[in-house]
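Encoded as structure tokens, the structure appears first; notes follow it.
Just one protein chain is left out here, and the rest sit where they should.
In order of appearance the chains are A and B, and numbering begins at 1 in each one.
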Amino acid sequence: MTPPALRYDGVSFTYPDADRPALDAVDATIDDGSFALVVGPTGAGKSTFLRAANGLVPHFTGGVFSGRVHVDGRDTLASAPRKLAGVVAFVPQDPAASFVLDRVEDELAYGMENLGVDPAHMRRRVEEMLDLLDLAELRERSVRTLSGGERQRVAIAAAMAAGPRILVLDEPTSQLDPQGAEHVMAALQRLVHDHAMTVVLAEHRLERVAGWVDVAFGVDEGRVFTGDPAAVIHRLAVGPPVARLGRLVGWDPVPLTVRDARTAARAHANPVANGHASLGQTSGEVIVAANALEAKHAQRRVLRAIDLQLRQGEIVALMGRNGAGKTTLLRTLAGVHDVARGSVIVDGHAPQPGVDVALCPQESDAVLFSETVEDEVRATLAARGNAHGAVSPWLERLGIVALARQHPRDLSAGQRLLVATAAIAATGAPVLFLDEPTRGLDPDSKEHLARFLRSHTADGGVVMFATHDVELAAAVATRAVMLAGGEIIADGSPADVLGDSHVFAPQMTRVFGPGWLTPEQVAEALT
Amino acid sequence: MTSTGVASQTRRLGFHPGAWICWSTCAGIVAFVTTDPVYLLLLWAVAWFVYASHRSAGATAASFRIFVLAGVLALIVRVALVFLGTVNAANVAFAAREGLRLATILVVFGTFNAVTDPFAVVRLAPRRFHEPALAAALALSIAPRTVASVQTVREAQRLRGINVSPLRSLPALAVPVLERGMEDALTLAESMDARGHGGGRRTRYRPQPFTPAAATIAASAALAAGTFLSASFGGWAELHPASLARPEADPLLLVAIAVLAVPGMLKGERA
Partner (left out) sequence: MSAATIAPVASTRAPRLRIAALIVVNLLGAMAFLWPFALPALLDVTGNEEHRIDGPWILLILLVSLGTLLFLELGRGGLGPKAVALIGVLGAAMVALRLPGFVAGFSAMFIVVLVAGNAFGPSFGFLLGAVGTFASGLFVGGLGPWLPFQMVAIGWVGAGAGMLPRDGSWPVRIGALAAYGFVIGYAYGAVLNLWSWPFVAGSSAIGWDSAAGGIANLRHYVTFYAATSFAWDTFRAVGNAALVIVVGKPLLASLDRAARKMRLHVAEPITRQGA
């Protein structure tokens, strides 16, 4: 009988300088050839759990470690991570930061060079990896020029080139758009089903993954339990919208995919088709007006003939695939990107960044430079000439008063976004833009953000956010605008715009038809 | 970010960098041992010819012009220094020739920089220096990310009302860039550790072969340098003409310099 791929025996681990253990008496077995999901709230210990698989915990991190982890029969405590490189492959969350060399081919070979594999063998393995992950045409390219999905596949190939049978991935799709994520998941699926690999991955965005895995490990406050994916997800109260719906209306088993949900819906209930009018049209004053707007980027026309008006009180979701021009549109409306033709008027004049319009960029961390959260907000106030203004109101609006004296960089990704948003909102600008705010965000922070967006617009402001997160758009937006190839191809209520699209329809729409956006809506109608 | 065309991003492999290092060292030696303007100016032409035939598509190609400019500047400075002492025609001519020599060395290295690919040079590093060489390669590949980071941060700060300029609010620019770099360093170190870095004996994937063409370049350059060195030690030709005399041009030495143009006549390796 084949030994398990990974076995954790009574593993406890505390990081140096930490007061609480990150892992607490963990027992887990991952069988050879399985496709395992590790799931849990942010900060629960998923990353630590994964890094214990190849010895990064504790060799790379230091700390206090007890128990044993055996990977493919080898004791991680007895071997440093570099010795296990041929046994288990580890792929971190942001592949772009983990590349060592420049050309794809060289990157694939790097791991094998480290292990002293002979050149002839290396050549063969590199070719195999290129085929396995569908990278053959990219072999000579510089890794810097690849798209997100391609980078992730290269990272996987590079980690696997040395021949390990076990692949561990930390949130592989969190930085990807829906199409890129699909490609990566399909590749992983192939590896498990056709090539007998064992794949263990941690994921937040369960709607992508839930249907594909065999077994799940739930991590909560350092403790780990296992079961079949539906049960684990249910127990942790996380999951895709269909799972939330299932919990709300008490379906058992809780559905994980759209298909499961349709089956359950047929069996249990059938709400009125095409229910629900759009979430209230606002007819406030026009604050931002773009007229025949065109913008260029590196000699290419990125925005064409954009006519757009944003009114007070609106929360607008800007959607579209990567490269459609969402970021450029936000930046042009904010006044930091040059207008090639046409005009942008905010409040009667050209937009003044930081005064009329504020924009929270995709990498929201880019604004954080102070020692405490308070100071961060204060810095904005000072820049606006209001150095002694009150800081706490801004923290309250984002629900982060408790974090006031903490160092922003010590916080979780979601909390950092909230701090950045507070710092940006503190400019007092009525027009707020956010570029992909919910990338990799935990549900709590999303909730705080949604609340803030509503309160900001209730006070007469207007918000537009670019996103791939269909569910967020469905939950909070009053209007949806779809961008493709630099042009607006749809503009209307979320129910109409999202309901009409195959790619961007939220799960509720896919199950129950147009007009149904959120689980809460549906649950209300069903009960 | 979407994929773009292949052609603009592939790397062309020129000759083995070792051949170029040999060539530029030898050409540098030739320039070093003489102040005869005939030889030096001919060497300029040769360097330009080799540059024109093999300049890489990368940014380093622009450095040729910079080196030429630096050379001219050095020449001017050298001549200007004469005016601090006794000024006469002989001294000025002498200074001009010394300046020309220095400028020629710079032009030779201008060619070297323009024809080599920085990554290829780093890849050459012997196993013993693998880690510093890797660090250098990393610095090269991460640099564009850092530059992009600076632009992102500057714009992000502007959008919240903080205008960063070299003297104002510099921490608002420097700290986020550094922090992001540090996070990247952590991810990178983890990844390297997980992929076996530092685990003993290394092998090399597809090391660039030292082709006969590269060997020809190296050998011919060595020949040229050898000829000049022999003239320098053996004294069978005048390498340093007296100040105002007509410079000589020994035919054998002229041929030696012409031999340095060999790389320009060979075709580059696979594109």
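Keep this in mind: a contact is a pair of C-beta atoms (placed from the backbone, for glycine too) under 8 Å apart; a residue touches a chain by one contact, two chains touch by 3 or more.
Given the structure is predicted, the values throughout are model-derived calculations rather than measurements.
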Which residue from B:G18, B:P37, B:G181 or B:G226 sits in contact with the chain not drawn here?
B:G181
Tell me which stretches of chain B touch the chain missing from the display.
28-29, 32-33, 59-64, 66, 74, 77-78, 81-82, 84-86, 91, 94-95, 98, 102, 105-106, 109, 112-114, 116, 118, 121-122, 128-132, 134-143, 145-147, 150, 167, 170-171, 174-175, 177-179, 181-182, 184-186, 188-190, 192-193, 197-198, 229, 232-233, 235, 239-240, 242-243
The missing chain sits against chain A at residues 10, 12, 16-17, 25, 58-67, 77, 369, 371, 407, 409
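Note that in this section only the chains that are shown with their structure count from here on.
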Dist(centroid_CA(chain A), centroid_CA(chain B)) in Å evaluates to 43
Quick one: in the complex, what on chain B touches chain A?
1-4, 6, 9-11, 119, 134, 137-138, 140-141, 144-145, 149, 152-153, 155-163, 169, 171-172, 175-176, 179-180, 183-184, 187-207
Touching residues on chain A, where the partner in the complex is chain B
51, 54, 56, 59-60, 80-83, 85-86, 89-90, 92-94, 96-103, 105-106, 109-119, 122-123, 126, 137-138, 140-142, 144-148, 150, 158-159, 162, 322-323, 331, 334, 336, 353-355, 357-361, 363, 365-369, 379-380, 383-384, 409, 423-424, 426-427
